[in-house]
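A single protein chain has been omitted from the complex, and every remaining protein chain is retained in its original position.
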């Protein structure tokens, strides 16, 4: 079973050289820490920067340099700053090759719910609806079940959705799954996790074909 | 009767302090030479500059600094360069207070034709259709009649139009006329020109109310 | 052509009850601190505020909320303050949540004279309710309308007396699009310079979009999430 760092590490394996990547808040943010050595990617933050670097050293933070999570950041050489309209022109225009998001629920047809829980305070969708509506390549990073043990990989989302038929891949603490026209296709098991355990934790249709390899993480 | 410079001089009297102004090719360009001393305006050229200045001194021209007529220009202090999409965002968004254009025909309801003569080579509308469709304040600068003596102020345009019901004022070699719901309202006569002469040269409906003053040009 | 006003109090003259304002900024980054203070002091109420966020309890638009001056928020992400939540749950505050990219585009389009446009964001969600759907290349899109405001209030790093603006870092965010979309646009800047001091080639907001400008004072520039790494 993976922890959050493990999920981020596994997603980092999906990065390809030259990609522009948008990382959501939470587990997705951790992906930046595990970019393979031979891979060059540029991170976009939708509030207006490409080429986001690590957090600043203490005392060097700049109130005018933040990411979409409102954290202080730095810019790498070759970075570029732009305004919000341009930022979402990039996103809507499909110029970003990979989007990694957290989710509360994902359905077997690729719907995602990650912005609103009825009865709870609604904080808003931020950029999530734009990202999921436009990105051709969306990976969801999340725990396989919620705190009460209920599956987050569903036949159909029960929460208000953020986007329809958009998620391509899900990486959880238990498995890597591709969204296919027929349901969640199991691609890899997390270390030490059995197919049965994954089946048990998956409410939506799980497709298991042949031997399912265990993830390889350094 | 006015010459082209006279028309430009008269139009320059319409300028108000703080206005952003787009001048078309031909007579309109000359307006820049007659801005009253106490009036500050900023000239826009739709290829991407606000704060267009005079032509450069010989030998100081820069191929990267031209106006919409492809002439070499200079930039005044406070000028700003932008791209074509932003330029027409300004125009379409009504941020330009005055547009001065030439025309082949103007109709009494404010239609303008200035881009195409059937049977002749069509060069295109350039930015004219955008300008006339969006500007709230359009003055047409033109000769009252064409070279064959035929009126250019018509009941209805005979040439393919550039925009509908958009012209607010016409300044010709003979007169200043406002476009009103009822037709061309004669506002001023050019020096030495009689109302009868203006009537003779105007095919569209001319409204003459009371005494028509003669223009005052320095 | 001098658009300079003395201070924030002069800048907000003409803003009255029940008007619609756009306020630049993302979180507390790049917000017009001086004008927000002046609005708080003004007692103007019934405001509709278009802003990506709604500040925190004791800073930014949160100050206007504390003062019960806001009738409606149009934002993409809110609720980072308790008073906001209280007013929303009690029905005192109306909230219209919009996808962030649609919000930015709707402001830009408002400034650019494009009254409506199609975007894929929000299709299939509650954001799509009541909106026209049309397919392009087999993909569903919503028709979204442009936004404009009685006043847009933006914060820039440097500006000149003709209203030309330069922003610094990610404090740029919503400011340029909102600057375009105000019937009257107010810019507050950290440094006000004379025309000619800013390079015409590197201006972010052309002065044509700005009607009033002043040099602000006492910028706090509060950081919401100070995140740092330690030197090795």
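A, B and C label the chains in the order they appear, each numbered from 1.
Please note the rule applied: a residue touches a chain if its C-beta (ideal position, glycine included) is under 8 Å from a C-beta of that chain, and two chains touch if they have at least 3 such contacts.
What you see is a predicted model; the values in this text were computed from it and never measured.
Touched by the hidden chain within the whole complex are the displayed chains A, B, C. For the chain left out of this panel, the touching residue among B:163, B:183 or B:204 is B:163. Only one of B:32, B:65 or B:206 touches the chain withheld from this view, namely B:65. One chain of the complex is left out; on subunit A, the residues touching it are 17-18, 20, 40-42, 44, 49-51, 75-82, 86, 88-96, 134. For subunit B, the residues touching the chain absent from view are 45-49, 54-73, 75, 81-85, 87-89, 91-92, 111, 121-130, 133-134, 160-164.
Although one chain is not drawn, its touching partners on subunit C can still be listed: residues 105, 109, 112-120, 134, 136-137, 141, 166-169, 201-202.
As a convention for this text, only the chains that are shown with their structure count from here on.
Contact with both subunit A and subunit C is made by no chain of the assembly.
Each chain gets one centre point, the mean of its Cα atoms, and the points for subunit A and subunit C are 28 Å apart. Centre-to-centre separation of subunit B and subunit C, using mean CA positions: 36 Å. Between subunit A and subunit B the centroid-to-centroid distance comes to 55 Å (mean Cα coordinates, whole Å). Shared contact sites, meaning residues of subunit C that touch two or more other chains, fall at 108. In subunit B, no residue touches at least two other chains.
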